[in-house]
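Beneath this line is the structure, given in structure tokens, with notes to follow.
Every protein chain of the complex appears in place save one, which is left out.
Each chain carries a letter (A and B) given by its place in the written order, and its residues are counted from 1.
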Amino acid sequence: MGKILELKNVNGAYDEARVLFDVSLCFESNKTSIIVGKNGAGKTTLFRIIAGFMKPTSGSVNFFNNKKSQNLIGVPPHEIANLGIRYVAQDKAVFSDLTVKENLELAAYPTKEYNWDFIFEYFPKLKVLLNKKGGYLSGGERQMLMIGRALLGKPRVLLLDEPMEGLAPGIVEGLIEVISKIKEKLTLVIVEQNIPVISLLADRVFAIKEGKIVAEINNEDDIKKATFESYL
Amino acid sequence: MDVNLLGAAALFGFSDGCIFFLVAIGLSLCYGVMRFISLDQCAYYLLGAYITYSVTSITGNFWLGLLVTAILVALIGLGVEKVIYKNVYAKPMTYTMIVSFGLLLFVIGIVKYIWGVTPIPVGQPISGRFPLFGVMFPYYRLFIVIVTFVIYLLLHYFLNKTIVGKAIRASIEDIEKVEALGINGYKLFRITFVIACVLSSLGGAFHGPLVMVEPYMGIRILLYMFITAVLGGLGSLKGTMVAAIIIGETMSIGSIVWAPSTIIVPFLVFVIVLLIKPTGLFGSKLLKR
Partner (left out) sequence: MIKTFKEFVQPLSVVVIILVAKFFIPSAFLIEVMIFSIFIMSCSFLLGYGGLLSFGQPLYLGVGAYATACYLFYFGQNPFIGLLAGIIAGSIFALGIGVIIIKLRSSYFVLANAALNVIGVFLVYDLFSNITGGMDGMWFLTRMNPVLGIDLTNTNHFFIFSAIVMLFILLLTQHIMKSMFGTICLAAKTNEEKVRFLGYSVFKTKLLSFIYSCMLASLSGSLYAIYFGFVCPSMMEQEKAGEVVATTILGGVGTLFGPIVGAVIIVAAKDLTSSIIQHWEVLVGGLLVIIVLKADKGVVGLFNDYIEKRKVILKKSSTK
């Protein structure tokens, strides 16, 4: 299998305020890693750095593509996305003035992925909502659309930032089901605070506190046994 | 008050508004996509007036003048974006305003150098008037109104029916999400910017025959352009059109009531609307970033 994404000694800061301190992480190909941590611990910053929306003050981010390693720092976000690293942000913001169909069209445009059937298999509701404008969707529907858009990008790595946040339990169940289906096919990195989700989906768990990685749990049994409250 | 005078003012104000639309829509869209205040749109307006005038007076053909203007300004805009603006995106908004304003001043200086300071009266390419609602309305102004509406429809089609246009609308909402989908936001801005420059230059080309063509046109239009764009709501096609008509009409009708209205009324309208709805008439996002 091998590693697909590796961060080494990444430091991140907003102007003078330092947020990430010497973060080193290694994500294995086709495995699901979950990052837990309190709000403000630096999880979103980490994703933004990987996705190219922010430059780290030091450190390296390497993407392993067909045995070649590529440094992602300084690469524009759209190029990183086209390399196969797709970022689904926390804010559940789809394009509100565009319809669901148009949102998906935009996502399909760079990759020319016009076969949308698999998206509708995962999220049948989206098919019904095709002509509805993004602004009129519920939270859960928007999350489905965001993930659907990301999937149209032929991702090899999917970065999900708190996908279950603010969603009704029924919808969370549905999402867990979908994620379970796709987790075999690509590398997932999920930021989550929802504990049952962590035990269900994670192959590996990283805990982040105040910008530093404080724990790493690789064993499935350990994951199921561990209490994550201390990190939240 | 003379009803005919009022009617004339209203009709003339409408065509004035169309010019404001052409100049303001560029600013509005550029801001929407990249949060970039392109004050230099006034420079392209100015160049539009002068280049069209020069080509028309040499070749005698107004349409050729428009064509040459559009092509030249498109190239200039492309050059400006590649050489200057590419390096300025990361800086705070105040710096982008300063750069674009500096560029505007620079172009005014160049225009002064090439064409001189003397105001040039430019003849209307289409002459004659026809009776409309009891007013003798110039064909040329009717032409401006028609062309503006055609452009409006084209823009509407572009933004709503083409994939590039939809991407532009999406980036007006959230350019980062567009980039996250793998679409190059900077390319989108480049396209938007060049379109903006061409539209502004057309605004200048059409406005030239209505006012005297002189270098400081570029500064005088600045406030009206900005007020129109902000009043309509930055990034909104419909908003800019409505705002442009409002500004054009209030200025025109106001000027027959009280001469200083031309500057005071638009500003008042602007302040009142913004105090009630800070995002402008049809705007959906507060100026941010």
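FYI, contacts are C-beta pairs under 8 Å (C-beta built on N, C-alpha and C of every residue); 3 or more make two chains touch, one makes a residue touch a chain.
What you see is a predicted model, and the numbers here were worked out from it, not measured in a lab.
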{"item": "From B:M136, B:I163, B:M212 or B:V271, residue that would touch the chain that is not displayed", "value": "B:V271"}
{"item": "Of B:I108, B:V178, B:L237 or B:I253, the residue in touch with the unshown chain", "value": "B:I108"}
{"item": "Of B:V88, B:V164, B:V211 or B:I256, the residue in touch with the unshown chain", "value": "B:V88"}
{"item": "Missing-chain contacts mapped onto chain B", "value": "31, 37, 84, 87-88, 91, 93-95, 97-99, 101-110, 112-113, 219, 222-223, 226-227, 230, 260, 263-264, 267, 270-271, 274, 278, 286-288"}
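As a working rule, only the chains that are shown with their structure count from here on.
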{"item": "Inter-chain centre distance, chain A versus chain B - centres from mean C-alpha coordinates, in Å", "value": "42"}
{"item": "Chain A residues touching chain B - in the complex, by the definition given at the top", "value": "51, 53, 76-78, 81-82, 86-87, 89, 93-98, 102-103, 105-107, 109-111, 149, 153"}
{"item": "Of all residues in chain B, those that touch chain A in their complex", "value": "163, 166-167, 169-170, 173-174, 176-186"}
